[in-house]
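Removed: one protein chain of the complex. Kept in place: all other protein chains.
Up next is chain A:
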Amino acid sequence: MKLTIGWLYPELMSTYGDRGNIFVLIKRCEWRKIMVRIIPVDFRTTDKEIESCDLIFGGGAQDRQQGLAIDNLLKKGSTLKKLFDRGVPGLFVCGAPQLLGHYYMTGDGKKLIGLGIFDMESKHFGKDKPRCIGNTVYRWNDKTVVGFENHGGRTYLANVKPFATVVKGCGNNGEDKTEGAVYKNCIATYSHGPFLPKNPHVADWLIAKALEVKYGKKIELAPLDDSLEWQAHEFMLHKKS
């Protein structure tokens, strides 16, 4: 079996350990003898190349870097949406909820247009509302998920499902206990950086979905020894702050 993973603007959108997610996807495939090819999705990438992807990953960016990427990314919006409509899985971390929704209103009132794939809106309330920074715990399909959030904006979901519910931390807006969003098999989360290493079940869910869509049948992944992953996960569940 073989998977092609598209990594959005690896040079621009990889602020803080984001590539950890790619490492985890690669290794967890390789350890199961699934061949992986990583292709950067950036300024030179054609629509046809994007359409060949079985999984999409997007990391976080500094403001200036995101500014450099955004016009180009917006042009790829409809191709990406078609992909996700087909069931191709995706993972977007960090500022993703702001990028994938209709728009993001900045602290000084500028409206930044998003990809509009997810029916949701984000807003920064200026300095009155503190940033959401810290370790987080969410509940996802009866399992726990751990992360670290660091965002100033707040996201409000319209007609789209949340990715998870908040157990610890702020989540989308600190009000309704929702965290991130899911459209078909595409996950957006405020968890930033290396989200998958301590959440091997989410990593495997993405890989399984990718194989399922590509080969048109349900595929059972071979189990791996994840004792270290779960030890790290458990540690975060019980961590005081």
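Quick notes
Assume contacts are C-beta pairs under 8 Å (C-beta built on N, C-alpha and C of every residue); 3 or more make two chains touch, one makes a residue touch a chain; residues count from 1.
Convention: contacts and distances are computed from a predicted model.
Note on the omitted subunit: UniProt lists it as "Lipid II isoglutaminyl synthase (glutamine-hydrolyzing) subunit MurT", one of the names in "Lipid II isoglutaminyl synthase (glutamine-hydrolyzing) subunit MurT", "Dihydroxyacetone kinase subunit L", "ABC transporter ATP-binding protein" or "PmbA protein". Of the listed residues A:Met1, A:Ile38 or A:Leu68, the one in contact with the hidden chain in the full complex is A:Leu68.
Residues 11, 14-20, 23-24, 27, 62-65, 68, 133-135, 148, 150, 192-194, 197-198, 228-229, 231-232, 235, 241 are the ones on chain A that touch the missing chain.
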